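Sharing a structure here in structure tokens format.
Of the protein chains in this complex, one is absent; all others appear in place.
For subunit A:
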């Protein structure tokens, strides 16, 4: 469904993403994890068309979309949320979601109906007529999700939709994400909340300093020494292993 082939992005002297590849089959939830500043958001921005890769190419359903504009990719079925939420602050929640719904529904009545349906699914039904600027952090995250969902994507890129939420809010939203997957939407999610990653993802990719350093089942990847080092620093894996042996 999605193939990212040896993509790089250079910002001045900094290699934000360095020769990273990734492949998604239709269906399922795949995680993208990595320490802060690893280049995860930059990779999302390249997949969704907001940042042009310095090198490499991106294929969606077999078509090379590397040079396409973001709105064309949305039309093709790539939806994304923003890590730093970007609500249309002056509009109501319903109007916000309707902008997404208008992508596949030209008539106002249809778009509004779609927006209401999506709002119900993500738990925003009670806030429909409130200005989006007045939502709580959790509300704004839900709104990001709702708007992207209203475009009826085939591939949904979720950039830290759980960040800033408290445990009970996270518990509420996890079934929603699972429900989206069950409807056949492929999900690629950036997430720092490891419990959620373990819970939701069948497979994860690990990005560190722009490079894809590991890929596999969450439990296996978390035990991978390269991943532990990427998070905890050089030599950490060996230290952990030694400590483990001492305690055992």
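We adopt the following convention: a residue touches a chain if its C-beta (ideal position, glycine included) is under 8 Å from a C-beta of that chain, and two chains touch if they have at least 3 such contacts; residues count from 1.
The rule we apply is simple: contacts and distances are computed from a predicted model.
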Given that one chain of this complex has been left out, which of "Branched-chain amino acid ABC transporter permease", "CoA-substrate-specific enzyme activase, putative", "Fe-S cluster assembly ATPase SufC" or "dihydrouracil dehydrogenase (NAD(+))" is its protein name according to UniProt? "Branched-chain amino acid ABC transporter permease"
Touching the hidden chain, out of A:148, A:214 or A:230, is A:148
Absent-chain contact - pick from A:39, A:53 or A:87: A:87
Could you tell me which of A:30, A:74, A:165 or A:185 touches the chain that is not displayed? A:74
In the complete complex, which positions of subunit A touch the hidden chain? 48-50, 69-71, 74-75, 79-80, 82, 86-91, 95, 98-100, 102-103, 106-108, 111, 147-148, 150-151
